[in-house]
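One protein chain is absent from this view; the other protein chains keep their places.
In this document, chain identifiers A and B correspond to the written order of the chains, with residue numbering beginning at 1 in each.
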Amino acid sequence: MSSPEWKNPAIKWVDERLPVFSLMHHSTAGYPTPRNLSYWWNFGSLALFALIIMVLTGVFLVMNYTPHVDMAFDSVERIMRDVNYGWLLRYMHMNGASMFFIVVYIHIFRGLYYGSYKGPREILWILGVVIMLLMMGTAFMGYVLPWGQMSLWGATVITNLFSAFPVVGDYIVTLLWGGFSVDNPTLNRFFSLHYLLPFVLFAVVGLHLWALHAVKSNNPLGVEMKQPEDSIPFHPYYTIKDLFGMGVFLMFFLYFVFWQPNFFGEPDNYIPANPMLTPPHIVPEWYFLPFYAILRAVTFDFLWIIPAKLGGVLAMFASIILLMALPWLDRSKVKSCKFRPVYKWFFWILFADCVFLGYLGQKPAEQPYVIMSQLAAAYYFAHFLIILPLMGKIEKAVELPESISAAVLKKSEDA
Amino acid sequence: MRKLLIAAVAAFTLNLGAAQANSGTYVPEFKDASWSFEGFFGRYDQKQLRRGYKIYSQVCAACHSLNRVAYRNLSALGFTEDEIKEIAAEKEIRLPYGDAGALLNDDGEFFTRPAIPADKFVPPFANDAAAIDVNGALPPDLSLITKARKGGPHYVYSFLMGFMDEVPEEVMHQKGFVLNEDKNFNIYFPGYYNSMPPQIMDEMVEYEDGTPMTGEQHAKDIVAFLNWAAEPELDHRKSLGLKVMLFLLVLTAMLYALKRKIWANVKH
Partner (left out) sequence: MADTATNVENKTEAGESRRDFLLLATSAVGVAGTAAAIWPFVDSMNPSADVLALSTTEVDISQIEEGQSVTVVWRGKPVFVRHRTAEEIELAEKDNTADLRDVQKDEDRVQKPEWLILIGICTHLGCIPLGQKPGDPRGDFGGWFCPCHGSHYDTSGRIRKGPAPRNLAVPPYEFLDDENVKIG
């Protein structure tokens, strides 16, 4: 980690007092990166890009938004109709949320497949789970702000989850509402937090990157970098690759903004909130559906002491918190699924299970969907609590390559 | 209140089935209609929007408000500034009080002023209660109707064309179906019975541009107008989108070429 000798005297002067240029150097041209990263490694920088888009569009939307139950819906419609490019900013923000989740979910599954959570990246991984939790909170509160029917009833239902907790439940719910139902005080505090949390998110992303720069990137082989030939500098190799990825991402993202802006949305949210009328189909945003399915899967009192309502809530939170324990649940020394002939299949079954849970989350809570949700949710937990630890014991891994460069050179010779 | 909330939560978490019982009931495919504003290159047809506006103002406006559209917005339909002024001036805006601070004038009526282009469309009723009193149910505001219904313009069109004098067999034999002579049967409406009587008929509005005055055409035109009312930015959105996409295609291709160049000698 030696600092470069700066030739420009102005840069040198600044850098000696505030080493920003050295910092930039260490995270770009001086930052060693595995030479064999695939396009699946683009999604980290894409997630940061999505966060920046969200914060930028959000800051400008706030200039024309009014957080009051009587005016919120109208102010959003004014943004859509009268504010210059207001429709563009709002549709970017709306669809940007979905894009952020798509990108982050891919990022997470990439980490799962290549074992990026294993030592020495445990803290990096846990910070990632914290980021996901913050994203979920922020997204949920943002959905409340337009104050349409789904905003109101989504907020009502989700805040009521906390009433499941014994003794303190009702107190927590009243505290969240600032009243006796989801109303103006609720909207105001959600607005405040929706504006605050993204900056907290930025801070945790900073820690995530800090941790990353300490332990360096994992790679498709799951073999750590050992010698200079294993790595290339981040800049220009991965800056250009990330930029190219952003171009592709922007086309995908903006297709929805310009041609299918309400694809991820619910028509009911274009009806102003009405506290006297619940819409017939309340469905959360798509990115919550798998967790929602787990929540609804618990229709029975668990172990005779935990009532079904509490059980569902606990199961839902557990399904996320569980991810934090992942580095210690997976006992296998081998990181990448490339060299895990059996576990690889279980990874894909887990992926399918999550997609299936998402599908079930938008289905009515009636048979056969209830039993399907229960089986799918049970499998989700079984994967992490039974299959994963067991695999570490019994699976025989394929022989690992000696080093990244050895594998890369062999591949190019074969070709 | 608490009970109501608990009921809502129950409906949401455990019991969506009851609310979604409708999903098991008979609803035919939406009726086939196509508009110029659909698709990748779609744009509004200004003539069609004007026909639709005529239907709105002569038929729908008697009961349905269009609260989010202003008279000035009619310039998008090709109306001139003076025409818009005239259209607006036909309506009166109720004032909260008069010059001297009195709530009512000497005749015991509210003070009013003629509407100006900057005003939003004046609603047909003073408030929801008055609207319900006259109509028996609240006629929904139409400014976002195509965005606020699953199926969008296709649903609204099918709904307008979906009134039936006789209840079809499929519905009649459904469990729990009850005839309701006081309301109007509509095969596309959730729950089938609607307070609005059928509105669409041949030659309901006179067209001056030679377009055939059939019921289908009227329904298509009014739905086009309502879609414009809900998404006035559509033309701008799609044309800007094309330019942005074209630019991104070029930029991304260049980035890809550069990436290939930079990586040319790196085995990976």
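Methods note: a contact is a pair of C-beta atoms (placed from the backbone, for glycine too) under 8 Å apart; a residue touches a chain by one contact, two chains touch by 3 or more.
These figures come from a predicted structure and were not determined experimentally.
Looking at A:M94, A:L112, A:M150 or A:M225, the residue that reaches the missing chain in the full complex is A:M225. Summary of contacts with the chain left out: across B:V27, B:I93, B:I116 or B:M204, the touching residue is B:I116. Touching the omitted chain from subunit A are residues 1, 30, 32-33, 35, 56-57, 60, 63-64, 78, 81-86, 88-89, 216, 224-233, 243. Within subunit B, the residues in touch with the undisplayed chain are 70, 72, 116-118, 247-248, 250-251, 254-255, 257-258, 261-262, 264-267.
Going forward, only the chains that are shown with their structure count from here on.
Subunit A and subunit B have centres, each the mean of its CA atoms, that are 35 Å apart.
Every residue of subunit B that touches subunit A in the complex is listed here, in rising order: 1-2, 5-6, 8-9, 11-17, 19-20, 22-23, 40, 68, 73, 143-144, 147-150, 152, 190, 230, 232-233, 236-238, 240-241, 244-245, 248-249, 251-252, 255-256, 258-259, 262-263, 266-268. Contact residues of subunit A toward subunit B in the complex are 35-37, 74, 77, 80-81, 87-88, 91, 153, 156-157, 160, 163, 180-181, 232, 236-237, 240-241, 243-244, 247-248, 250-251, 254-255, 257-259, 261-262, 267-268, 270-271, 278, 280-282, 295-296, 299, 308-309, 312, 364-366, 408-409, 411-412.
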